[in-house]
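One protein chain is absent from this view; the other protein chains keep their places.
Our next item is chain A:
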């Protein structure tokens, strides 16, 4: 029943900005937390590293809906009341931080220690060697997975529906309930997600093959 659905399209598409805000903010917070945890794991003392690793594992282990519910329904018990949009952002960010920690830790460790030795042998100090040799390569190595993770977060934002955040999936469900047809609203909202994810996944693939041709993935040299 496309005709009855067509007039409701603006209701769904008007929520695109909210979906993007949800995605960008939770992704950005998760990146900051993820990088901080990855650095702590690689460079801090063994005890700190073990604790951080454990925290990241726990974060990855929390089902997203539980994380969002804890923030939205749980935090008010200790006096922190967040509007549903912010609760969703924080809930998604916490879990995703656990995944991004993995991405950035892997990337830092993927830079061969042989190159560090070469930098030391030229007379560079440890901090300089990390800054000029490890970091530029780690960021490049992390980039394809990082972009991929962005698309995962984008799709995860649909769970904000559970606490009533107005985003594209919530609006699609509302429209479906009004016109008593789920098919077109769900197809339409899927196309919105796909339209954003597909170009990004192409970009991620392109960057991955570029890194591979530069010998920065898995050669160990």
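Please note the rule applied: a contact is a pair of C-beta atoms (placed from the backbone, for glycine too) under 8 Å apart; a residue touches a chain by one contact, two chains touch by 3 or more; residues count from 1.
Everything that follows uses one rule, which is that contacts and distances are computed from a predicted model.
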Candidate names "Signal recognition particle 54 kDa protein", "Glutamine amidotransferase, class-II", "Electron transfer flavoprotein beta subunit/FixA family protein" or "Amino acid ABC transporter ATP-binding protein"; UniProt protein name, chain not shown: "Amino acid ABC transporter ATP-binding protein"
Residue, one of A:46, A:77 or A:114, that touches the chain absent here: A:114
Of A:109, A:140 or A:174, the one touching the omitted chain in the full complex: A:140
Which of A:124, A:166 or A:207 contacts the chain that the document leaves out: A:124
Footprint left on chain A by the chain that the document does not show: 112, 114-115, 117-125, 128, 132-133, 136-137, 140, 213-216, 219, 221
